[in-house]
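Take a look at this one; I'll ask things after.
Only a single protein chain was left out; the remaining protein chains are all shown in position.
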Amino acid sequence: MEREHNLVPEDAWWKRYLYRIIYRSDTKLGKLFDIILLLLILISTAIIMMESIPKLDKRFHYTFIILEWIISIFFSIEYALRIAVVKNKRHYIFSFFGIIDFLALVPFYLSFFFPVTKYFLIFRMLRMLRVFRVFNLMDFMNDGFVIVRALKNSSRKIYIFLLFLIIFSVIVGSLMFMVEGGRPGFETIPQSIYWAVVTVTTVGYGDVSPITPMGKFFAVVLMLAGYSIIAVPTGIVTAEMRNKRQNLEKICDRCGNEDIDDDARYCKQCGKKLA
Amino acid sequence: MEREHNLVPEDAWWKRYLYRIIYRSDTKLGKLFDIILLLLILISTAIIMMESIPKLDKRFHYTFIILEWIISIFFSIEYALRIAVVKNKRHYIFSFFGIIDFLALVPFYLSFFFPVTKYFLIFRMLRMLRVFRVFNLMDFMNDGFVIVRALKNSSRKIYIFLLFLIIFSVIVGSLMFMVEGGRPGFETIPQSIYWAVVTVTTVGYGDVSPITPMGKFFAVVLMLAGYSIIAVPTGIVTAEMRNKRQNLEKICDRCGNEDIDDDARYCKQCGKKLA
Amino acid sequence: MEREHNLVPEDAWWKRYLYRIIYRSDTKLGKLFDIILLLLILISTAIIMMESIPKLDKRFHYTFIILEWIISIFFSIEYALRIAVVKNKRHYIFSFFGIIDFLALVPFYLSFFFPVTKYFLIFRMLRMLRVFRVFNLMDFMNDGFVIVRALKNSSRKIYIFLLFLIIFSVIVGSLMFMVEGGRPGFETIPQSIYWAVVTVTTVGYGDVSPITPMGKFFAVVLMLAGYSIIAVPTGIVTAEMRNKRQNLEKICDRCGNEDIDDDARYCKQCGKKLA
Partner (left out) sequence: MEREHNLVPEDAWWKRYLYRIIYRSDTKLGKLFDIILLLLILISTAIIMMESIPKLDKRFHYTFIILEWIISIFFSIEYALRIAVVKNKRHYIFSFFGIIDFLALVPFYLSFFFPVTKYFLIFRMLRMLRVFRVFNLMDFMNDGFVIVRALKNSSRKIYIFLLFLIIFSVIVGSLMFMVEGGRPGFETIPQSIYWAVVTVTTVGYGDVSPITPMGKFFAVVLMLAGYSIIAVPTGIVTAEMRNKRQNLEKICDRCGNEDIDDDARYCKQCGKKLA
């Protein structure tokens, strides 16, 4: 996730020093910094949750606000420093974690004008994804990459599938609207579509369910259809995952190709006979 | 989905001109035409949905009706032109999109006699599948084909599976009818079958759920069985999807190896350079 | 499913004649016989369902009973004939369809003594599986075999998985009983186990759902765990299905081995180089 912005600044010694602490975790101070950051993220997330509970908010209202201020100021300073000490500033700002670091601050300042935006602070949780780097969990990170890559590679198929599913749900919902007329939960087409999605995805809250025998028959057909449809995204991702899984095994020692299947006897990139 | 009806008419110049606008999107006017079409489909779908909401229908009743008329007349003219300018008329009329274009018009004219059929206009949404051609999303279209073909190839297995599932649900529903007697939701066998399908597909609305300890025990057995059954359609589609992913590609003409990945430049079985 | 009991009797000509009609469908009369059988099964099933609906039963009570008698007597005669005309009687009686034919009759005669057993007549539906033979849908039948074989081959793994799942559900249910005390739906351990199964299998009726924050937290953990567990049966069947799928492709022309993988260059049974 986080490409190394290891364009170490060369000008000032303190920049180089801070860079090492903030961006890396191979020094004691660097590790400490990362762990403090992680704790502050957890505390910040916990506070946002607890603020939403009236009983807790009444009792600790000011404690929460003060803590939120402290953490947000710390994060602001940290963000400023991150920009200051990195050489390729633009690279950091528009990187995955650069954007998240920014988004983790915005709601705090916005909430002065629009109080409701405060809850967007929950996006701070995404900063937790740094946890893998902090604890040197490179294996975990690699596995994470495999998942992300499989999803990315199958994203086009999934988009198409979702488009199909949406059109399917809209049509089914409209037909059900004709069947169940204005019965509770099927008063309008959008509500019937809501029911169709709840049913096809097998969530089945039960806040809306067919009432007439005709509607129930229709629902049974939909459920059986949905049961077959559920196989599609699984099939897509599994095929991709299986595909990706093979990548991690052998490497061609001539061209460095890593995408070698179990049963390959020649590298499919350069034609070298494999050991 | 849409086979090119590129049997360009040769007789009149205006036919050739219109053909290019309506069927292709490689000219500015052609693109504009497609985008207008797409917008009209979206607007038409939105109107049908909004008409079903009493509050909105009361306020904009006449606006909706007028818009519906305009769009339907536009679609009628478009359909007539499509037939007029294409050379192989029969080919277009019975093609996938030809049928959809027709179905998108029928409910409008039928609704003069049977007002309830108006809601079938929602089938217009299917015309949206043309979106891939409009925006030259050929990669998306290819991926769509892979899904459709995998479903088509496994359709026979899925039919059998559904037949099994229906017989299974009927039997389970009848047994449950004997267990839960005439308790609410289990008054008749068809209602018990409805419950069985809701349970086996893991939708679980909760509008009907077992009441007696015996019925709950029975439901637990069914749920555990259903949990294993759910794997079957997934297995079918996944095996087919994985299969398809490779089949669509090339064949080594030296050793006949068919297991060649997208990015392979040499056959992994015999080392031959691929074309 | 139905192994051919083609041990044609040689003694009497009428036996050979009836055998052909009853067991095969390659003559006009044989086909007619099968279709009548199919219709009677469908009618019989429909009657059982309709009998359970008080409104219909009141109106057509005697029609239903008379029809049931006629169909059951027909099935009895058919069963007797099936035994009479086949040579290897024991083979038929203990075959898959022989047992089903028998089970389709028992509830009718039992219902004289125990009226409730009448609903077991629904098992007659299983006779419908003969439909594939009647309509010569051999391709469907083969695909059915693939599914059945994949399930049979993975049955051992599925049993183990179910044993794990049951132990898991019992333990989780008991823990939940300690958390949610005697709250509605969690009054006893078996009821809590019922809730655990409903949750883990993602059915989620909602007739029982956690009430205390602690219980909700516990349920969230269970749901996330169940979400990962659901992958296991799918993985089992998919792996088996994929495996089986390969069988249907090539055949070794020396030893007739059909289990040949895509990438095999030598028959793994007899070592012959494959074409």
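Order as written gives the chain letters A, B and C; numbering starts at 1 within each chain.
Everything that follows uses one rule, which is that a contact is a pair of C-beta atoms (placed from the backbone, for glycine too) under 8 Å apart; a residue touches a chain by one contact, two chains touch by 3 or more.
Just so it is clear, the structure is predicted and the values come from calculations on it, not from any experiment.
S.K.: Just name the one of C:T27, C:T63, C:N88 or C:T188 that touches the chain not displayed here.
M.R.: C:T188
S.K.: Kindly state which of the options A:I43, A:L67, A:I93 or A:I122 is in contact with the chain not pictured.
M.R.: Touching the chain that is not displayed is residue A:I122.
S.K.: Pick out the residues on chain B that sit against the missing chain.
M.R.: Listed in rising order, the touching residues are 202-206, 234, 238.
S.K.: Would you write out the residues of chain A that touch the absent chain, in ascending order?
M.R.: 45, 48-49, 52-54, 116, 119-120, 122-123, 125-126, 128-129, 139-140, 143-144, 146-147, 150-151, 158, 161-162, 165-166, 190-191, 193-194, 197-198, 201-207, 230, 233-238, 240-242, 245, 262-263, 265
S.K.: In the full complex, which residues of chain C touch the absent chain?
M.R.: Interface residues of chain C facing the absent chain: 156-157, 159-161, 164, 167, 170-171, 174-175, 177-178, 187-190, 193, 199, 202-206, 209, 213, 216, 219-220, 223-224, 226-228, 230-232, 234-236, 238-239, 242-243, 259-261, 263-271, 273.
As a working rule, only the chains that are shown with their structure count from here on.
S.K.: Just grab the chain with the largest centre-to-centre distance to chain C, centres being mean Cα coordinates.
M.R.: The most distant chain relative to chain C turns out to be A.
S.K.: Look at both sides of the chain A and chain B contact and report whether the same residue positions are involved, with over half shared, or different ones.
M.R.: Mostly different residues form this interface, as fewer than half of the numbers used are common to both chains.
S.K.: Point out which chain occupies the most central position, where each centre is the mean of Cα atoms.
M.R.: Answer by centroid distance: B.
S.K.: At what distance in angstrom does the C-alpha mean of chain B lie from that of chain A?
M.R.: 29
S.K.: From the C-alpha centre of chain A to that of chain C, how far is it in Å?
M.R.: That gives a centre separation of 41 Å.
S.K.: Can you tell me which residues of chain A touch two or more of the remaining chains?
M.R.: 202-206, 234, 238, 263, in rising order.
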